[in-house]
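Have a look at the structure below before the remarks.
One protein chain is absent from this view; the other protein chains keep their places.
By written order: A and B. Residues from 1 in each chain.
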Amino acid sequence: MARLIDPSLEKLSRIMSEMGDMAIECISLAVDSYLEGKNTSDQVYELSDSIRNKYFEVEDLIFDMLLKYQPVADDFRMIRSSTEISYAFSRFGRYAYDITQVRDLFGDISDCVNTSLFEISKKVKDMIKEAVLSFAELDVRRAVKIQEDEAFIDKIYNERLAKLIESDNTKCALAEALLLRYLERIGDHAVFMSDAINYIVTGKHKPSEKRIKSHTKLSSQENDIG
Amino acid sequence: MNVNKRQEYRTLFKQNVERRLFVDKIVRLIVISCVMIAIIPLGSILVEVFKNGLAAISIEFLTEVPGSIGSGEGGIGPAIQGTLIVIGMASMIGVPIGVLSGIFLSEFGDNRLAKSVRFFNDVFMEFPSILLGIFAFLVIVLVLGHFSVWAGAFALALIMFPIVARTTEESLKMVPVTYREAGMALGLRHWVVTVRIVLAAAKNGMVTGVLLSVARIGGETAPLIMTILGSSLFFSNFDTPMDALPLRIWRLSLLPYDSAQMQGWGAALVLILIILAINIGVRTLVLNKDDTYRFGKMIKEKIGGIK
Partner (left out) sequence: MATKPDTIETQISSTKDIPTVEDKFKMIAENVTISYGDKPAVKDVTIKFKEKSVTALIGPSGCGKTTFLRCLNRMHDMTKNAKVEGKVMIDGIDLYSKEIDPIYHRRKVGMVFQKPNPFPTMSIFDNVTAGLRLNGVRDKKILNEIVEDTLKMAYLWDEVKDDLKKPAVELSGGQQQRLCIARALAIQPEVLLMDEPASALDPIATQKIEETITELKKEFTIIIVTHNMQQAVRVSDYTGFMYLGDLIEFRETKKLFTDPKNELTAKYVQGQFG
């Protein structure tokens, strides 16, 4: 027998999956903008805006469910994590937009692309796909891959930032610095998302918090350049 | 089910309602007339008794011994005294026994012993009172060798206690189990719960039962014939025959004299008034606290206009 809360949960699930698909598309387009020099900023802007609206919709829906149904157990964890996850999606959209702005600002920078940047971009695209799938299937095993990817991204990020100071191509250096920053943040949010999914399935809270380098005091020392 | 069907059904109900209101009115008429029919004989008895008996009432009537037969003098003093004494004594025996039996049956009454007690109690209630009178005669009068007030009280107690037992049991049973549970949960002993809480709550029902039985024995004649016999003298001691109102009424009604007849009506009137007085008196004294409280509050409001 359908419970009162079930239609709302289904709606939540539907909107979230739409957001997920849009996020994947968004990031792909954004990455292509600098890898291939395509002008995708209008499309990305539209997608990011849609995602943002859906984020508000999700927030409203969540608080409505809390008000009406006082959910517990699985329902409760799903709803609680949905705030984190939908926020992550909205961030993906935002950073995707920021990335296209880099291209708009600096012009076609496809010649600045080096192997590291290429690899990191590919990783990020994969990560997003993994995260969205992980949520759709509530599969926590994918979290392992996501965390590995994020560690990789962090490593490259730190290596490249150090090297950029010695670069003599100011335009490429600056562009790359910005891009790396955005990509690294996307990676972080993907990990937070996987934590939230973990919470839904196992009830464990924020296991990755301590391990995220950008969030610990130690790492801020490491990030000091120079 | 579509809308049209519903409309159809709705019209159905409308028709029924009209017919039902009509039937309702008819039934109400029938019920009221039945009540009237029931009240009329009762009312007419009271009216007759008052009409015929009032004339006989006087201080002399109420306090003097019976005069010589047919003279129209004297009174029913001993009869009044006798009725009060014998009812009082019967109650002193019958009420405690009846109440205790009632408590036993209600609080501990789930075993076979209780079931048989209850059965015999009910059978006993139906016994013709003359049989109980004969029993008292055999057991007390013959054994002691003379008629006495003891015998009369005994006979009437026998009539009384099954009624008291039954009504006590029913009143106690009507007290919801939850009060017993609350009492037990407070750590009170079982008999404390029964007496101080359950009995107190059942008081009204029990008092009604007792008063009913008093009214019943007040009018019993047959058992008294064989036990206290009747007399023309005031009370002297418990071992001698005694007069009582039912006996006196019976004797007076058998006499062919008009004066005797009138005295008989007077005695009947007195008997009714005594029963009435006992009823009102006991109720006023024993009414449960909240009724007394409300009654008192009402008086205060009326007098002082205080809330």
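Definition applied: a contact is a pair of C-beta atoms (placed from the backbone, for glycine too) under 8 Å apart; a residue touches a chain by one contact, two chains touch by 3 or more.
The structure displayed is predicted, hence computed values, not measured ones.
Checked against the full complex, the one of B:139, B:184 or B:255 touching the unshown chain is B:184. Screening B:203, B:216 or B:283 against the full complex identifies B:203 as the residue touching the chain left out. In the full complex, chain A touches the hidden chain at residues 3, 5, 9, 70-78, 138-141, 143-144, 198, 201-204, 207. Contact between chain B and the absent chain runs through residues 110, 176, 178-189, 192, 196-197, 200-201, 203, 288-290, 293.
To be clear about the criterion, only the chains that are shown with their structure count from here on.
Computed from the mean C-alpha positions, the centre of chain A lies at a distance of 90 Å from the centre of chain B.
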